[in-house]
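A single protein chain has been omitted from the complex, and every remaining protein chain is retained in its original position.
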Amino acid sequence: MTTTNFGMIGLGRMGANIVRRLARHEITSAVFDVSPDAVKVLAAEGAVGSVDMADFASKLATPRTVWVMVPAAVTDSTIAELAKHLQPGDTVIDGGNSYYKNDLKNAELLKAQGINFVDVGTSGGVYGLERGYSLMIGGDDSVVASLDPIFKALCPGIESAPRTPGRTGEPEQAEYGYLHCGPVGSGHFVKMIHNGIEYGMMAAFAEGLAIFEAADEMNPAYELDIPAITEVWRRGSVVASWLLDLTAQALVESAELTEYSTQVSDSGEGRWTVQAAIEAGIPAHVLSASLYARFASRNNDEFANRVLSAMRYKFGGHNEKPQSGNKA
Amino acid sequence: MTTTNFGMIGLGRMGANIVRRLARHEITSAVFDVSPDAVKVLAAEGAVGSVDMADFASKLATPRTVWVMVPAAVTDSTIAELAKHLQPGDTVIDGGNSYYKNDLKNAELLKAQGINFVDVGTSGGVYGLERGYSLMIGGDDSVVASLDPIFKALCPGIESAPRTPGRTGEPEQAEYGYLHCGPVGSGHFVKMIHNGIEYGMMAAFAEGLAIFEAADEMNPAYELDIPAITEVWRRGSVVASWLLDLTAQALVESAELTEYSTQVSDSGEGRWTVQAAIEAGIPAHVLSASLYARFASRNNDEFANRVLSAMRYKFGGHNEKPQSGNKA
Amino acid sequence: MTTTNFGMIGLGRMGANIVRRLARHEITSAVFDVSPDAVKVLAAEGAVGSVDMADFASKLATPRTVWVMVPAAVTDSTIAELAKHLQPGDTVIDGGNSYYKNDLKNAELLKAQGINFVDVGTSGGVYGLERGYSLMIGGDDSVVASLDPIFKALCPGIESAPRTPGRTGEPEQAEYGYLHCGPVGSGHFVKMIHNGIEYGMMAAFAEGLAIFEAADEMNPAYELDIPAITEVWRRGSVVASWLLDLTAQALVESAELTEYSTQVSDSGEGRWTVQAAIEAGIPAHVLSASLYARFASRNNDEFANRVLSAMRYKFGGHNEKPQSGNKA
Partner (left out) sequence: MTTTNFGMIGLGRMGANIVRRLARHEITSAVFDVSPDAVKVLAAEGAVGSVDMADFASKLATPRTVWVMVPAAVTDSTIAELAKHLQPGDTVIDGGNSYYKNDLKNAELLKAQGINFVDVGTSGGVYGLERGYSLMIGGDDSVVASLDPIFKALCPGIESAPRTPGRTGEPEQAEYGYLHCGPVGSGHFVKMIHNGIEYGMMAAFAEGLAIFEAADEMNPAYELDIPAITEVWRRGSVVASWLLDLTAQALVESAELTEYSTQVSDSGEGRWTVQAAIEAGIPAHVLSASLYARFASRNNDEFANRVLSAMRYKFGGHNEKPQSGNKA
């Protein structure tokens, strides 16, 4: 049987693909998931399967490194359960989208057992398997350094982008696509802001393209080809970006995007980013607005709108019954 | 037959009540409206009815003063038609919600005929008949001065608010509730900003009350009595205001406001205010956001939201199908 | 010596005036403050002075009611110190601007000693002595009920505003200007949102008036009299409000407001309101924007602006050195 000291708990899209990318770099993983089927799939690809956490831990050589990649809601309980099966010198990596303040608590609990904690903000989504993952890492220097082979296998690598003008000599860690950001929590902190920025960029595109979509109301001669516009911007324009690439791709497949929802979810990072901005006293108009637009997309603005209609009725006698087709 | 040189064109809620308030101050109006029924109602109350514009003009002693109170969309055509029946020395008042830049054009056209133009921004809504109207007036000094009896009859009057500390001696015009703001257009300009501020204040209340409405999701023990809260704020709090009075009134009648629309209209002033802010280079985050929230209330954010969902699907594989009941 | 079971700790502007207003309603207070001079002033007006907390507690008949009105930063330590001198059945009121989540902790600590806790959000500012205070109260039913004489003495009273149409019969508590909002914390929660709304309303006025101030750049003929405009709106307009009254008053004294700072502080409530909105998933564009504008007023936007200038230089070669007098 293969011997490894690296394990993955949580075999969703992200966790499974991280295992696969590591395998391509000849790092074998022990794996566990609450779904036995998910374990089977990975085991069939060469990973070391397990039936429960005790089994999982027993299949890892020490000192163990366990990457936990589960939904934020069960991260704490998963880590607590896992800790029962670990021993001093082992390391737990929280690679999920956890709140950075929570990392401090988990690190404290594990430290009492002599277990190390490292937080890794992981960006890359469904493309990570092929493109590699952008990794933002928080933890003690020596612990993070010991995990370098893992991070190097997962990161996109230096050749994935042209070198930044002004950088010379031996490449720094960041140029490979992973970064030890600072002490525990700082990896998730940096990832949190990353996602906050992502919300803002997404909203900028969404608002701009929506003006195009409505442009024929302003000037009937403007029947703009939005798929072609996003395509032309991919080359030589200031807004060229991976998000634009993906948008152009979605629009080629579906010019009206009618199969996509008008309700947009938000995860914790967008909310935490705004809270961090407020704690720091930094104006964050754009990051907040992009979050609120998602709230409104899910109709969380209904009571507020009723208040407005009630006021309008009271002072102006405006008839505020729902109007169908009222667009502009 | 009563002789008068004051006429009103447009007998909607505002126009009709202005005629009535003037009548209480013994100023008789000649009246015209495209609806003969509207004319009949006012004629039955003592106004001088008319069947068309020529008839209307003929019933006015010269120099005539004609207050035009029609929807913005037909203001220009109404004034153009009216002008055919007027003569040099007459005065046209545009009392509607017209764009201040448009006033300059109408004033120019009328001036070529020797006819004066005055723009009056009129606030007060359905309460104006009893409370009086706040009047913001633009036009030449002598023309505006000659209309003082009209404005004095319509305004709320000095006793309608306690005197501002620091003001002494003979009250100024503004303390009566009307103000000659400056040259043609300035009345509508001031009214436009008034409405922009109104949008912002309304949105502040709406957002705050909406947090109350959702508070039980944060803390189930918080079953807040929103009607009582708005009532308590009416006395001694910093947010005491007429809008709060009206909100408290609406909530007493309907604690959930369920009979009011979740779609909120916007008129020109909110839009023009933002455009003026941009022309002047003044940050107007609040005024703009309150306008956009109304756009979103009418689902004008749908395409933008589809763009967001498409991006999320592309980079994260997020399933962005409509979720029912997704509230927070 | 006067016997009383009501005491006030913290004799700043608010605390001192609450003592004075109670005295007008024949409720004597024992008083304490870290400043002996502050104690002396109130003692000279008839309050029962004290030299330390033990002395303060000893001068109160039991069961004691102690209103704590100290800066948020020292509220917890003051309550903890005070509790050492209290006994079961006593009640502590936190009347300051505390975070509602903090109330739950203090209530818990006091409850362990059999001491009651009530939180009171207090609005009214420097005008409260004369106008009365708007009181938003959280706590157990029986405890809050027992304090009714205090609240009734402090509140503005039913006659301070015309009755809301639709309200009939025996007036409810809220119509006097005080309200038992719910369990512990709910008083500060309601006050928090009140202040959030206040921020939004203030910003709406500030943005609108700033457009007036810049209007002469758009149209040199518009030399608008901003003091007169705010005065005219006080009567009959939709934006009539106490904040407008105060603004009109400030502008009468100083049309350019040049003696006021361009840096605007913010206290906890504005920040907590936004955080509550985010927790509840409610769009709060206006409340957030008004908070961020204050951050920016204190130049907390400087690094962000340097980032923008750096980008502009890099892609466009724009010379982004400080420009003097660059207004629009």
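Per-chain numbering from 1; labels A, B and C assigned in written order.
In the analysis below, contacts are C-beta pairs under 8 Å (C-beta built on N, C-alpha and C of every residue); 3 or more make two chains touch, one makes a residue touch a chain.
Since the structure is predicted, the reported quantities are computational estimates derived from the model, not experimental observations.
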Options A:Asp55, A:Glu81, A:Glu207 or A:Glu259, residue touching the unrepresented chain: A:Glu207
Of A:Trp67, A:Tyr178, A:Tyr260 or A:Phe315, the residue in touch with the unshown chain: A:Tyr178
Contact set of subunit A toward the excluded chain (per top definition): 123-125, 128, 131-136, 155-158, 160-161, 164-167, 172-179, 181-183, 185-186, 189-190, 193-201, 203-205, 207-212, 214-215, 217-219, 221-225, 228-229, 231-245, 248-249, 252-253, 273, 276-277, 279-287, 289-290, 292-293, 327-328
Absent chain, residues of subunit B that touch it: 238, 271, 274-275, 278-279, 281-285, 288-289, 291-293, 295-296, 298, 300-301, 304, 315
Residues from subunit C at the interface with the omitted partner, ascending: 13, 125-127, 202-203, 205-207, 209-210, 213-214, 242-243, 246-247, 249-251, 254, 256-258, 260-265, 285, 289, 293-294, 296-318, 320-323, 326-328
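As a convention for this text, only the chains that are shown with their structure count from here on.
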C-alpha-based rotation, subunit A on subunit C, 0 to 180 degrees, nearest 5: 180
Copies subunit C and subunit B - interface residue numbers shared by over half, same or different: same
Identity of the chain that, by mean CA position, is farthest from subunit B: A
Two chains joined by the most C-beta pairs in contact, as defined above: B-C
Separation of mean Cα positions, subunit B and subunit A [Å, integer]: 47
Euclidean distance of C-alpha centroids - subunit A vs subunit C, Å: 39
Interchain centroid distance [CA atoms averaged], subunit B/subunit C, Å: 32
Where subunit A touches two or more other chains at once, by residue number: 285, 289, 293, 296, 298, 300-301, 304, 315
